[in-house]
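For this view, one protein chain was removed and the others were kept in their places.
Letters A and B mark the chains in the order given here, with residues in each chain numbered from 1 onward.
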Amino acid sequence: MVSRRHFLQNSSLMLGAALVSKVEAASIPEAAVMDSSRTHTPIFPASGRPYQPVVTLNGWTLPWRMKNGWKEFHLVSEPVEREFAAGMVGHLWGYNGQTPGPTIEAVEGDKVRIFVTNKLPEHTAVHWHGMLLPCGMDGVGGLTQPQIKPGQTFVYEFELKKSGTFMYHPHADEMVQMAMGMMGLFIVHPKNPRFMAVDRDFAFLIAAYDIDPGTYTPRVNTMTEFNMWTFNSRVFPAIDPMVVALGDKVRIRVGNLTMTNHPIHLHGHTFEVTGTDGGWVPKTARWPEVTTDVAVGQMRAIEFHADAAGDWAFHCHKSHHTMNAMGHAVPTLIGANTRDLTAKIKQVAQGYMPMGETGMADMSDMNMPLPANTLPMMTGTGPFGSLEMGGMFTVLKVRAGQAAGNYQDPGWYQHPKGTVARLVEDEPAEPVHRHEK
Amino acid sequence: MVSRRHFLQNSSLMLGAALVSKVEAASIPEAAVMDSSRTHTPIFPASGRPYQPVVTLNGWTLPWRMKNGWKEFHLVSEPVEREFAAGMVGHLWGYNGQTPGPTIEAVEGDKVRIFVTNKLPEHTAVHWHGMLLPCGMDGVGGLTQPQIKPGQTFVYEFELKKSGTFMYHPHADEMVQMAMGMMGLFIVHPKNPRFMAVDRDFAFLIAAYDIDPGTYTPRVNTMTEFNMWTFNSRVFPAIDPMVVALGDKVRIRVGNLTMTNHPIHLHGHTFEVTGTDGGWVPKTARWPEVTTDVAVGQMRAIEFHADAAGDWAFHCHKSHHTMNAMGHAVPTLIGANTRDLTAKIKQVAQGYMPMGETGMADMSDMNMPLPANTLPMMTGTGPFGSLEMGGMFTVLKVRAGQAAGNYQDPGWYQHPKGTVARLVEDEPAEPVHRHEK
Partner (left out) sequence: MVSRRHFLQNSSLMLGAALVSKVEAASIPEAAVMDSSRTHTPIFPASGRPYQPVVTLNGWTLPWRMKNGWKEFHLVSEPVEREFAAGMVGHLWGYNGQTPGPTIEAVEGDKVRIFVTNKLPEHTAVHWHGMLLPCGMDGVGGLTQPQIKPGQTFVYEFELKKSGTFMYHPHADEMVQMAMGMMGLFIVHPKNPRFMAVDRDFAFLIAAYDIDPGTYTPRVNTMTEFNMWTFNSRVFPAIDPMVVALGDKVRIRVGNLTMTNHPIHLHGHTFEVTGTDGGWVPKTARWPEVTTDVAVGQMRAIEFHADAAGDWAFHCHKSHHTMNAMGHAVPTLIGANTRDLTAKIKQVAQGYMPMGETGMADMSDMNMPLPANTLPMMTGTGPFGSLEMGGMFTVLKVRAGQAAGNYQDPGWYQHPKGTVARLVEDEPAEPVHRHEK
């Protein structure tokens, strides 16, 4: 007890005076921290109720420890660097080293205790979106709790009353903190592992940023004209594919924390929305869909049978959202003859290159000089050439004749392995670093 | 009879020549007018079929009179002043003294006659959104009726064929008139009072305005960059809370007349959408939700059991919409060191104050000088300090151990009383003024 108090007095990780009584005899668990944006091997639970873990696209799940019947987690809100794709890094805010923060996974009926340490330069609070919990645990700064000041740790405790797809994000300086990347998934698995069982279970959050070319920090006041549209703060071609076996029952869970709707579209398959952040959708109420509109602050679980082999596009159907950073007010040159003009401009600006007279498909072949920390607008190479995509686009890879440990990936784009770790003999997960305490 | 004709000849409230035959022997009922933006005590019907009235958030219900089996209402379209919150007034257009106009409440099967007098500087017409009615009563200026010119009164007559949540708004110079605030709720209660019965029934419309700081009149041509996002033309913290008793079955009816979707989010409870502007949703078709996306020109009735005591946030989940007026193109200073710069600027501009280097949470503590008629961006104080919110945000207050006449409100923000007047010993409703005739 003394040693814990000693630690608290001498550390930047300090419990706020008003909050000490909440933690009582509990020592604070270590806070795992991640420095990579790769998709990590899902962790099967070593203790507590059994469940099949989700695959967080380009993300990871937060370890916990059991303590007197409580699952204890430790989130640290802090500035992070996130690689959107090779060649571009964002200076963002997140949790435990990355944005989105680690996925929290637990089971219906679990009692969870979540320590939140604030290492941001301003106060914060964490709202557990979709959860049924005591009002004091709801995480609305000012309304249900005092703000968590920089250096303080707040303890949330509640029982998980229902299974489903939830998320966490700040309810303090909310617009700014979400615009900076603060968000994470919270998956509650059913107590009965056969209920709503699937073969593959993927999850990610949609986030949008407005980062001027050549810069690193988002403009936090932007309302509509974002230029980085992401799945889990990654853009194509750096969003991992979702690899499944032919015949698999597949679930994909999507949450939206941007400022506009995202119609999520899957090729080659018909799906149903089976879950929301409010719970599971009854069978009588489900619609057949190929595009589901995920509104802001909504989560959708879609399910389908992967009954068609191949590489199937999976993306937001707003075509601007499958582009990387670009200007939205550039004039159109389609049909214009710029030859004479170009000659004249080249007399004064040697590198000048007119473009767009025949559309923009050439863009992905051009080696235009880009500002530092800026991605090409249209990119990604497939077996038949450039995909001319960016942003919120990835591929569902349905592979026939594949079983556990036998995934053969054509390997024509990044991260062929490790994306469906349940059945894969994966390379060992990267070591999980620890915050110094 | 003579006196009525006399009145018509000598009044600016003149029936259009083409319309006189419609009113025949009917005299025009008085038009009640409201000069306050408080939530008014719902009116239980003194005549006609029984029903449980709705609580219009920061609004009121239009009185009617029975005449030969018809319920007669009188709407007056006119310029109004609306207080968005203490410190900011909009010069808008509305009905009977306020925007939104008064809620019209009636019962399935009722025959209604609605006189609409135009006191605007331009013509108008009223469309009864969602209603099944004869085409000539549909209110589309030019298509189903002549425009109602300034000074004229038009008479709409129809029978209410179905119960549900409807609204009225102009179908004449439509973009401008709705951008100026012309809209109102039209609630049709079921003939059978036990059908879809609830304990509490709240209703409001979402409206957006673009009002430059320091000015009073909206920019009517704005398509996306609005800066006032409102529930019934009020912004937090001036939107009344919704107070209910623990265990109550609660309905909240929302309609959207802005230019974008609004994902309405409730904390601490799971709800179902039970009604639209098309009618009631069958039980087999309902989804469990915590966030429902209300599209433009849609109405949604959500229902839930208030089974968790406390103060629960209820808001649009687009984080820009829970802010008051702000610029959307302000550069981000997070991580920047402005100390040296500030010193230099202060040499030329004494009051200069850099902000945002550590996020924007400090904004709600700053006493920045604001232009006249401009609200702070983030505001509202709860039991634990500033909520740092604005715009489309209010609180569902679920109170245990409370019964009729015994509401105990903690009183930490405005309008603690009168919000659930059905069970409350309320202060007398403000006197309802009359238009001079």
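The definition used in the following text is that a residue touches a chain if its C-beta (ideal position, glycine included) is under 8 Å from a C-beta of that chain, and two chains touch if they have at least 3 such contacts.
Owing to the predicted nature of the structure, the values given are computational and were not obtained by experimental measurement.
If you put the hidden chain back, the residue from B:172, B:185 or B:313 that touches it is B:172.
The hidden chain makes contact, of the residues B:83, B:122 or B:362, with B:122. Touch with the chain omitted from the figure is made, among A:77, A:261 or A:274, by A:261.
Checked against the full complex, the candidates A:111, A:249 or A:318 give a single residue touching the omitted chain, namely A:318. In the full complex, chain A touches the hidden chain at residues 224-225, 260-261, 263, 265, 267-271, 284-291, 293, 308-313, 317-320, 322-323, 326-332, 334-335, 356-363, 378, 380-389, 395.
Within the complete assembly, residues 79, 91, 120-123, 127, 129-130, 132-136, 138, 140-147, 162, 171-180, 217-224, 259-261, 276-282, 284-285, 293, 295-298 of chain B touch the chain that is not shown.
Going forward, only the chains that are shown with their structure count from here on.
Mean C-alpha positions place chain A and chain B at a centre distance of 36 Å.
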